[in-house]
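With one protein chain removed, the remaining protein chains of the complex are shown where they sit.
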């Protein structure tokens, strides 16, 4: 018994054609101009709709628990929200506790991730790159399907590694055909600016942004590229948010260095004027990197247009603004007297595909194919999920999104599916909306109706990084 | 009755999957993991082969006749050679005689192009951009399917237009959603260098290259980009050959300007040391732009890798090196005493796809998808042939190439199908070879056997330029 | 009998010290902390004043007469105005009539220049670079002391040469140790924009600027640099006005190419908002290049600061705004119905030194030495006047300016000495003013009093171009 999607307009990273799809056994099994339904087939009429590969979000922090805080979205709630937004696979960051082995950390992560509603994979964060750590990397890549590692150039004293450790990690990862991701901000310089701010009594949310200037992201990206070049290693820059950083990436790519970068909808749609909101509202936008001055977003759009940026992810790391009535007590309010205590991050996993349709296709004239490429295909390729994920070709996983390119709607936190009580994009009007979502052939979202269930998501072992 | 291609590995600009294809009515009608043949179906076994969209060559000069010379390849011979090389569509440059109307020139071109063996389309060259010329452009775009125009910044006194004309043409073309192509070399400066060379008695073929330095291509590309920016027009740079020109293109794209460029296999595989060949042999490589110093080719490969270059075409413009025993008397020998009299151009239409497999995939590690993109998909999109041409999706024209990625062979003019008596790439060893070629479902090349016929090619009206 | 300047602060391009100067026989003959006057010595007390080398203006058009127009300032009036502004030497552009030989043109120029009040030298404009013209160049350099040539990339049909001619002229000049100056704007593209404007009825003065966009200067400077590089010739860009052009110059200098450039006070102090003045007032600012958008001036100041720009000249080319009551009938009013008929140019020879003190020293923090360098020393060196001109060292010509760095005043055309009836800088308040001026030891300006006379200026034969 199969599922048929009929009369739609199939859009992949390279094609845009009228076609019917047959889904069977969790895979796409036929593509043709017209596929007649057989007895018992489940048929979905996609007339007027785009038929897309399920989107892939390669940057989430679900159910991240640390001694100081915990995100509000669990794997269950976060992946359900993702599904409503057309995302059928996430790659989530597994962060070891200080001193914890990588395999132990991954085991902890698996226990939580079991309740996912869509397919999930894991990146591994490295808090150090001493020989004990480096020796654990092969097992992750070869046995566990974790073929990417992340290091932090920010957060001295907690997550940050020094440049020597980064160099060692890059080289080791490259030897394993694994991809190294960096959070690129200059931690010690930011720390100095924060100390100055605290000493001066500059404590409001806007000083979060003021103490993380654009130049210090540009600097760190430039540095990471230099180290990756010395290591002969590919590099992936997460949540790139500034013109300076983009320029460094573009320059390196032009020299032939294998550097890739993602940006996020918040850096494409919003600017630092959000921090000027009255009262403590600016805290909603406290994330790292922070929102940037006007000018950066248009530059980032150009980076997506000319291929210097390859992927758009969300960095979904959700907290409530108000203290939740029950359950977890962590919220943005923790930092009401001191911006350094505001939980750092924001929700976004649900709105990426529609925001990018609006921004890329409607406003900036990108082709539909390029939209699919940056939200699904390139992320899947770069992180070794392709061709199972990221495309709709015969043999691929039957992760499908039906998307109405004409429906107009407005983002409202009141209607979203994250447990967070606000949206960064509240009130933004969009053209284009997800209508149905299938994971491995099963329809889990049907309009506003949830037809999926926790635990049906599978862990996907990833292969080596491919070309974007 | 259909044609089935079974057990192959389907490669498009985005996908790389095992799949069977069904071709019927000149189109691709089904793609599935396994398609059982029906009675009467023609079945081709593609086991071990890549199944590719027919390649698209957007830069040829077939049967180009001027008062001073004529190319050796007719539409018949040239398109047959193209077919043997896996190219199933060419866009050929129609060049009006001085004073001739554009529509009249196109009519002449059509008369010659009728004997094509594969599908053909036309670009129109503009020798001027006065108001009479500009007024003829809409009819070409809207009625004749000629949606691109070419202007020359080289060849003062014959083909060259001045910067004012170029600006006017760019603006008019942009208003018609047509794409403007430029041959970008600084004609007057080259003319001055040629005059100096002739005055000094520097007459050998190598002085063709010496009088067309790389800087003067870089300069002209920079200038064309400036003019296109002022006109608000997209720009397509043909046969880009230098690091300087590439840098100008990359910089413009980074600023968000819509600039595209093609390069050619000769600029990727060869350098100016060919001009040091003994005797008059260097004349074989007399073309404009000339082959460049070492260093440029590797830079161009990086441009293809980072997306700054979108397409690879051939600039096939063939002459014999020796005077043919019969028929046409034009040959490279015309210029034995004076390099300025050497017919300017070289053959290449047959070897592009295999050369690019060797260069891009084997030597430079490009993905198969990127190889298809630069040789078929992007050219088709940029020049309004997509999705009929340039991809293999259901509904596309059934232009298919079966390619053996493992076969090793050597380029020999003695075995090629152009009427030219030499190859630029003589003796180069390649891995990967075209095995079968289909145009709109009909197999016209089967190994070394020709199964096509003159006149079966169709003229393709093109639509507006799309994204690469 | 000598002249003593006592108790001043001597400022040269490298020094800034308290010192007395003795002038004798037209030269500086002693510099010492204290020089006691002898009997009969003329003594000037410079207490509180800067003692500067006379400023050198290397870009003027005095008494320029063409069939269509004539400038209002003669050599007499123009050099008197220059003297009041602290300029003691001008290099004026000699422009041959079409078809006139260079030596004949120079002879005509000499007849007019005889009535100069300060020292003068000549550049020669080349309207062509055919062999007849090139053959006249050595005599100018070797016999006539004219060691610089200017070519125009603008004004097609009148002054413009093509790139081949420019290349030939650059090479010939380089062989003579002469410096090639270019007016760098893309003439044919501007012509196309002008044609469009006229066809559309866009006739007001502001369309002069609109049809000469910044990009077309940047383009032409880039092109001239390319040609100079091929010719192995030094290049001097006159009246550079845009960020784009500056970037091209800086990039070339960084590559080691010998490229120099001047800018003018108008491009440093004014922007294109002057063209928005009511009525026909914008015509006062019609010059080529035109005033530029905001942003360019600050960029040019940075170019002066980092040494990418070496000189500030005036491009003094004066016309009256109103029709003069008597004498010459040429005025800006000629173009009241058509911006292309507005006489192209503006006065400025008198205000350069004080404007640059205000702009460079007061507002931008340049050292006094750098101010002297860009207004006197570097121009003198670049054009072969050094060490006679451009410095105050023993043995140099005793061209001296006493400058009060503290006096505040306001530029008023009503008080200036040009015959023009307006100033570009009307109403600008300055700190710093010329108090006395000496040419070869003779005081010709004393406060507002004129003590010089027409004809006392001498023609200075120039040597080869030196380092800035």
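First chain written, first letter: the chains are A, B and C, and each begins at residue 1.
Definition applied: a residue touches a chain if its C-beta (ideal position, glycine included) is under 8 Å from a C-beta of that chain, and two chains touch if they have at least 3 such contacts.
In this text, all values refer to a predicted model and were calculated from it rather than measured experimentally.
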Checklist entry - What are the shown chains that the omitted chain is in contact with? => result A, C
Checklist outcome for this item: Among the options C:163, C:315 or C:373, the absent chain makes contact with C:373
Item to check | Selected residue (touches chain absent from view) among C:65, C:112, C:176 or C:305 | outcome: C:305
Checklist entry - Which one, C:139, C:276 or C:394, makes contact with the chain that was left out? => result C:394
Checklist outcome for this item: Against the hidden chain, chain C presents residues 10, 12-19, 22, 29-33, 247, 250, 253-256, 301-303, 305-308, 366-367, 369-370, 373, 377, 387, 391, 393-396, 466-467
Item to check | Residues of chain A (touch criterion as defined above) contacting the omitted chain | outcome: 156, 162-168, 186, 188-189, 191-193, 195, 213, 215-216, 218-219, 222-223, 226-227, 229-230
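The working rule: only the chains that are shown with their structure count from here on.
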Checklist entry - Taking every chain's C-alpha mean, which one sits closest to the mean of all protein C-alpha atoms? => result B
Item to check | Chain separated most widely from chain C, comparing mean CA positions | outcome: A
Checklist entry - Between chain A and chain C, what's the gap in Å when you average each chain's C-alpha atoms? => result 58
Next on the checklist: Suppose each chain is reduced to the average of its Cα coordinates; what separation in Å results between chain A and chain B?
Outcome noted: 40
Checklist outcome for this item: Rounded to the nearest Å, the gap separating the Cα centres of chain B and chain C is 51
Next on the checklist: Show the residues in chain B shared as contacts by 2 or more other chains, in ascending order.
Outcome noted: none
